[in-house]
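Before anything else, here's the structure in question.
Every protein chain of the complex appears in place save one, which is left out.
By written order: A and B. Residues from 1 in each chain.
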Amino acid sequence: MTNSWIDLKNADVILVCGANPAENHPVSFKWITAAKDKGAKLIVVDPRFTRTAAKADTFARIRPGTDAAFFGGLINYIITNKLYHEEYIKNYTNASYLVNPGFSFKDGVFSGYDEDLKSYDYDTWTYQLQLNGEVSKDTDFNNPNCVLELMRDHYSRYTADRVSKICGMSEDSFKKIADAFCRTGKPDRSGTILYAMGLTQHTTGTQNVRAAGMVQLLLGNIGIAGGGLNALRGAANVQGSTDFGLLFNLLPGYLNMPLASKHETFSRYKDAEVAKSGYAVNKTKWFVSLLKAWWGEYATEENDFLYEFLPKLGDGYDKSGYSWVPLFEAMYADKINGLLCWGQNPVLSGPNANMTAAALTKLDWLVVSDLFETETSVFWKRPGMKPEDVRTEVFLLPAAASFEKEGSVTNSARLIQWMNKAADPPGEARPDLWIIDSLFKALKDAYSQEATAKFSEPLLKLNWDYGDDEPDPHLVAKEINGFTVTDKTQIINFTKLSDDGSTMCGNWIYSGFYPGDKKADNRAAQTDTSRDPDKLGLYPEWAYSWPLNRRIIYNRCSANAEGVPYDKRRMLVSWDGAKWVNNDVPDFSIKDVAGAIVTPDKTAKSPFIMLPEGQARFFIPDGLIKDGPLTEHYEPVESPSNNLLSGQQNNPLVKIWQSDMDKMVEPGSSKYPYIGFTCRVAEHWQTGSISRNLPWLAEMMPEMFIEISPELAARHGIENGNKVKVISPRGEVTGVAIVTNRIKPFELSPNAPEAVSMPDHYGFVGYVTGGDEDKDYSANQVTSNVYDPNTGMPEYKAFLVDIRKVG
Amino acid sequence: MATAMLVDVSRCIGCRACQVACKEWNLRHAERTQNQGSYENPPDLSAQTWTRVAFIEEAVGDEVKWQFRRVLCQHCTDAACEQVCPPKAISHRLSTAVVIDAEKCTGCKYCISACPFDVPRYNVQTNTVEKCTLCVDRISNGQIPACAKVCAPEAVMFGERSIMVAIAKMRLGKLKKRGFKDAGLYGEKELGGLGVMFLLTSSPSFYGFPEKPTVPLSVNIWQDVFKPMIAVAGGGAGLAALVSLLGSTGYKGSQRGQGSQRSQGDEGSRGDKGKKQSE
Partner (left out) sequence: MTSGLSRRDFLKLTGSIAALSAVNCLGLDLVPVARAAERLKTAGARETSTICGFCSVGCGVIVHTSTSNGKVQSIEGNPDHPINRGTLCSKGQALYELANNNRRLRSVLYRAPGSDKWEKKNWDWALREIATRMLKARDKTFKVKDKKGIVVNRTEGLAQLGGAALDNEECYLLAKLARSLGIVFLEHQARI
């Protein structure tokens, strides 16, 4: 989230698209309701009528997988009607930049596309440069090659009429929403967009989110209280686990993992990765401090801080990297020997669940750490599988729940909060910290004894001492914050990191959360709510928000070039003529290195400090987003409709896997005519591995169900409460039919497709399961392995299925 | 001091935290349930389920409305259950809460028949009748009921009655302005004032409430005629007479039918299975 949960109360208009906060983040409705009490309007755009929709002032149904068209329509509406915040986009975005005249777009494809390789050459996706190397601009927006004019042209195709047909949303609804939301383009109005997996779980996920972000930039809604582009993230610490780089391509603090092709040496890594301008010029300091934190005294300037110890990424499996789907494709192809699984249940949560389970049978061994027996840990006894045929050894380790251990978690709003231990875990269950620490010790033991162990140095030399028996989470937290090497003094924050090896820091963006040695210095554990400047709900002394305890990022944009707040009631930063007076931690320098005050003009053109341009990007150069510098609507890979916007049916970069378990449906299939998508309910959590074992939750949502419209039910002779089966070429899932007017066909879209909605919480073990010991227990048995080419996020939210009554 | 709970259906998001909070605080067991073609579960109140949320779906032209209405004891001022209870196990506590004293309850179930809202439920294991206590243990310790405390959108509130009424009327004004013509406050005056008032956006009957709840005639007769008789005769004759009298009012069937049919109809056409469960 750019903003925060509490900040939702500051909004004038809340647009929820691709999220369902009433069900998935119910407590957020404390703040959404608070905004509504003050007169805010709630707009909900969703394929189905959810509990969130039930509270909306305006609800519009949208066909799954057409969000980029919807937002493209809003962009067109804003530009055509000149509803954009002109001063804002002039100063704070790249709207005025001139783009390479060689850049073009034709029939759904941007310049540089190679159809055989299914990839783009990014040579023309660049800015025009002047002789001095600076970007050419036209702040009057007259030049047809300036970004705003390119957008005007590009999005002119997204007319209300066409968007309405693509999205299956009435033109009237579209215009009503456009009018209500785009009014927030005025400086004293705030509009926020809330999204979640409804936008991301598509082969066009990045397009969807980017288009929503462009709407917010055009309206000047980024960097202000009550505004922002807010990803409502899932798990309690999914923000933290992302921040710590538990993704193949990342290291802690969003430093890129080195690639064999680009970063073979430390100097090549620095050349390629360290920015030439903007705040990321400091990247070497963060990176060196990380290497020091990992290899301590062994990492020296002479040995490039042991850069060679870091693995270098290759092309990955089938030249597709190492992300989730390639990982399971590789496993299914018998390329992976062992898997460690920490508090995750891939047998249900991954797409194409039958393939995931089949892949696990190819492993030599599997280690699972969890609270309960999960479908992953007992995949060998899943319905239809014969245990005697499964050779995989399985170790199931009993773990502690959140309230049975101490440590920090980061919520969706980047707020790091400290958890205190309230009770002991049951039996021999242990906190994962203890398990990881013990595993390290066991590995070190094994590697020390094994003379032939290959390249064991990175493990044996790892800087790892968090206690002899019980590891101390405070010691780990302090290393994450960072300290000086010589006298082990905690550093105040990341501005004190250095690139000469004199500081250690496990995650630079968290630096500042534990700035002193004592437990009282742990700012994640701060609990003072007495200070709430201007009653904006920022609560600067409650916990600690990365970076630097900033609650709303890009907040320079809340004031104009002169530093005068656009809306005094929602002041975040303010220049009083002589100094900055702020309610939030400013997202820019207010003092220079020498301690002198930095006047507003110095930051008036660079509020986005992490970008080398200093200004937000409508047009993304250099292929940083692989499938287009501007956004474009493509149909889901499995769609009942042709793309009404261009001849390019799907995202041109999408990869179709070819294993015998990767069967796909052709567009417009008559065998699988309905749009399937997964969803969630308030009463369950993720794959249900916890919630299906809590009887109070289980009694409310006891078994798998499938929601369909009365029309579709009638067509198949299905009555409410009947058992039905949903079928795709990947598999089937059984559940109880809920026949409801909350689901409707998308009548305006070609072929008026029907929708089939399925929660993804059910499985085959636990206090409650999918139901009736059927072998078809999970919605993900019908989903497919296609994914967004940028993020690797599978397309759970739009695929094709058939349905029939059971028995 | 008069207190009251206010349940505002216009704010309820149907997350059912109240349902779990009730079970958590009062240590009620989960029931084994099935999906009956609806989000609603458990399908009815029981000795283990003192509150639940009804999901009321309504097709209005091309649009659909989905409302969430809590079902729980209304804590009537003129409480039929209290009046009818032979061993005087039911009483008003802390002026608002209508509480069954398990020590005194004999499991005769008269209260079940008498309740205009069909709330009390018999517990076979303990041979007592059980229902919401308004968390009288919490209130007496200065804490609000568990279901009110847990509610994020403040759809459930608890406090001084006059303030709850004032808040309700202010919100009612806003709802009327937003076009909810049939919105109203239920329970301000009904049965001498309900301890649990509802701010509704449609008519009471839409939610399964009796439009004009009354203490059943039979209860009055019981109070005046049969209760003294039982006291004298030791029960047998009076009991038989009462059961037949209550049966003849047809009261229970109509009330419960109203509630569950509404939600059945609204969930599409809930199958026979569902009806059996709730009736």
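A few points about this structure:
Quick note on the criterion: a contact is a pair of C-beta atoms (placed from the backbone, for glycine too) under 8 Å apart; a residue touches a chain by one contact, two chains touch by 3 or more.
Source: prediction; values computed, not measured.
Touch with the chain that is not drawn comes from one residue among A:V135, A:A180 or A:A401, which is A:A401.
Here the missing chain is touched by one residue of A:A236, A:A280, A:I492 or A:L548, and it is A:A236. Of the listed residues A:F103, A:F181, A:F244 or A:F588, the one in contact with the hidden chain in the full complex is A:F244. Check A:A53, A:L83 or A:C341 against the missing chain and you find that the one touching it is A:C341.
The set of subunit B residues touching the chain not shown comprises 1, 3, 15-17, 19-21, 24-25, 27, 93-94, 136-144, 146, 149-152, 154, 157-160, 163, 166-167, 170.
One rule holds for everything that comes next: only the chains that are shown with their structure count from here on.
Of all residues in subunit A, only 22-23, 26-30, 32-33, 49, 51-55, 681-683, 695-705, 710, 713, 719-722, 735-742, 771 touch subunit B in the complex they form.
Partner subunit A is touched in their complex by these residues of subunit B: 11, 13-17, 19-20, 23-24, 29-39, 41-42, 57, 59, 64-68, 152-154, 267-271, 273-274.
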